[in-house]
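One protein chain is absent from this view; the other protein chains keep their places.
Chain IDs A and B follow the sequence of writing; residue 1 opens each chain.
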Amino acid sequence: MTASVPIEHGLALAAILFALGLIGLLVRRNIVYSLLSIEVMLNAAGLAFVVAGARWGQSDGQIMFLIIVTMAAAEVAVGLALVLRFSRLFKTLDGDAASRMRG
Amino acid sequence: MLNELWLIPALPLAGFLALAFLGARMPRGLAGFIGVGSVGLSAALTILIGLRFLGAPPPDNSYTQVLWTWFEVGKLSPQIAFCLDPLSLVMTFIVTGVGFLIHVYSLEYMRDDPGYARFFAYMNLFVSSMLILVLADNLLLLYLGWEGVGLCSYLLIGFWYSDPANCRAASKAFIVTRVGDTAMAIGLFLLATHLGSLNIHTVMEQAQVQWAVGAPLAVAAAALLLGGAVGKSGQLPLQVWLPDAMAGPTPVSALIHAATMVTAGVYLIARTHVIFELAPSVQGLVAAVGALTLLIAGISALAQRDIKRILAYSTISQIGYMFLALGVGAWSAAIFHFFTHAFFKALLFMAAGAIIVSLHHEQDIFKMGGLRKQLPAVFWTFLAGALSLVAFPFISSGFYSKDEILMLAWYSPQGGWHLWLAGLTGAVLTSVYTFRAVFIVFFGESNGHVTSKPGSMMTVPLWILAGLATLAGLVQTPITHLLERTPLWSETAGEQTAHTGELGLQVAAIAAGLLGIYIAWSRFVVHRDSTREWTETAAGAKLCALSASGCGFDWLYDMLFVRPFITAANFCKKDFTGAIDTAIVSVNMGLNYALHASQSGRIRWYATAMAIGAAITLAIVILL
Partner (left out) sequence: MNAIFYITAAVAVVSTGLAITRANAIHSLLWLVTSLLAVSVIFFVLGAPFVAALEVIIYAGAIMVLFVFVIMMLNLGPDAAEQEREWLSARAWTGPGILALILLAEMVYILKGNVSTLEGARMISPKELSLALYGPYILVVELASLLLLAGLVGAYHLGRRDPASAKELKS
């Protein structure tokens, strides 16, 4: 009952999702959206692993996905805590407002 | 039975390590206790070992304790080994004994200083290095101690580093002695390559076997060693650093720049005297250096205003006497003068330090005056030291040692009437400048305001040293006999004891000392006003300026070396290699300006940069 699509179609889907996440990260100034876009990119990377694992019928790809999920969970917990602190401090969610460097 | 020898230098070293690493967190009492206790233990151990050594002398009067082999390069394998013979025993006794008294004195002198633990750490390191120097079994280990004391001297002269003048004095001391040290290092290379070893015994034996008297190599080696000795001991032409070294705390001046380190050159020459005997021309040079130095330093001391600088010049002058003795082959006389000088000069410095503290850090003798009544303890002890310095007959130790030097300067085969005359003139000068200081500081009307009196921690060491300065002359015969048992110690001038006219020479020496005291009395007590008027005449002012500037050596060296060097450096700064260096700097700065525009602090900009990087990387993968 498993699909027999060409592997590159799966990987291409992962690449498209990744690119969409990247666009989101680069375009949105709101840091909540930045975090959200990073989630999209992580998810796309996980998808690539699972597709590659499915190609060889091995469980390793899925284990990599587990690592990514774990990382994403930790990242989101810390990231959202930072967002809360950020909004308390700067009274805004504009990521560019945090720049104190005068390059 | 002498197995504990290694502990003598190891204890102060342990004290240094403890104070250096933990001193900042220690209570002051503990830091002082460690600093003084380690040297005290070392002194006690020295006495114990000295008594055992004298009670049952080891075979050949020399005991060597090998700890381990330092390193092995080719046929050269210097060891960490300590050698105890009568010469090093006398030196060790002075270093630990006088060192201990000065440490006790420092407990009170440095009481309110914020760098208390640091001070004792440096002092302990100094004592340890000095002990390594005098106990070393080979010349390389001796050189280690030699550089160690140089480092400590630098650190302690610049102890109050917040004042740039002190740092400049420290650098000057370090750089000037470096000239001598370089000569000495080359001398050691020469000995090591030609004699195949640096062990002192082997070197001395091999030198006698391989080199004839007056051989060019022997002359070169002796001259290079003399260079090192001259630098360390503040002799002509490298004496300019010692007066400036008085920028350090007074206990430092007493320990390092009077009693111990500056006599390392005397020790070195006495230790390697075999080589000097093989080079009679250099030995004559030693005597000439000593004679000239003692005269120039004596003249320089005449017009100083700073009490510590007077004492510094007197130190240079007294070491000049020791060099004179070494130059005429009177080894034991030189070491005996070192022995007495260590007591009375440390005493004088410590008494001067007590005055300086009592007058709230006033060093100008013309702002003192009339202190005899206000600081009687300091007066009597200073007087004891001063009498010893001018070799006052019979009741001072300096009399016995200086008298012997003058005698041997006349009678020794290498000596002569001119050396004797120089020594005698020096004796008159010594009396004049010493008693000038005594009369101006302690007599006359009171100018200064005594804010505090020295406590027992300062006066007790003063009294002990005053006793030693007065009585140490009585051990002349035992010490000389002890020193003559040093292995390889050939006394060329010591044996002539009975000569015709000896009494006449002694009377002349005594008369010279008394004459100097009389001159000082008449010029600075009775006719003080006329003296002051004389210094205001054109000729008088010029002479005073010449004396006060140390006979113009600083000016001379400034013209000869410092200015040409700075001019050359300024010239070289503009050449094309400099342009290359500047170009590198400006390119980097330009890149920095270009790149720090990218450091905007914006997350999105950073993410864009990463994405661009990924795109370029992938493009490279595709295209290649």
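In this text, a contact is a pair of C-beta atoms (placed from the backbone, for glycine too) under 8 Å apart; a residue touches a chain by one contact, two chains touch by 3 or more.
This one's a predicted model, so the numbers in the text were calculated from it and none came from an experiment.
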Touch with the omitted chain, as defined above, among B:2, B:45 or B:611: B:611
Chain B, residues in touch with the chain not shown (by the definition above): 608, 611-612, 614-615, 618-619, 621-622
Residues in chain A touching the chain absent from view: 1-13, 15-24, 26-30, 32-33, 35-37, 39-40, 43, 47, 50-51, 53-60, 62-63, 65-67, 69-78, 80-85, 87-89, 93
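The rule is simple: only the chains that are shown with their structure count from here on.
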Whole-Å gap between the CA centroids of chain A and chain B: 73
Touch list for chain A against partner chain B, complex: 22, 25-26, 29, 31, 34, 95-96, 98-101, 103
List of chain B residues in touch with chain A within their complex: 596-604, 607-608, 611
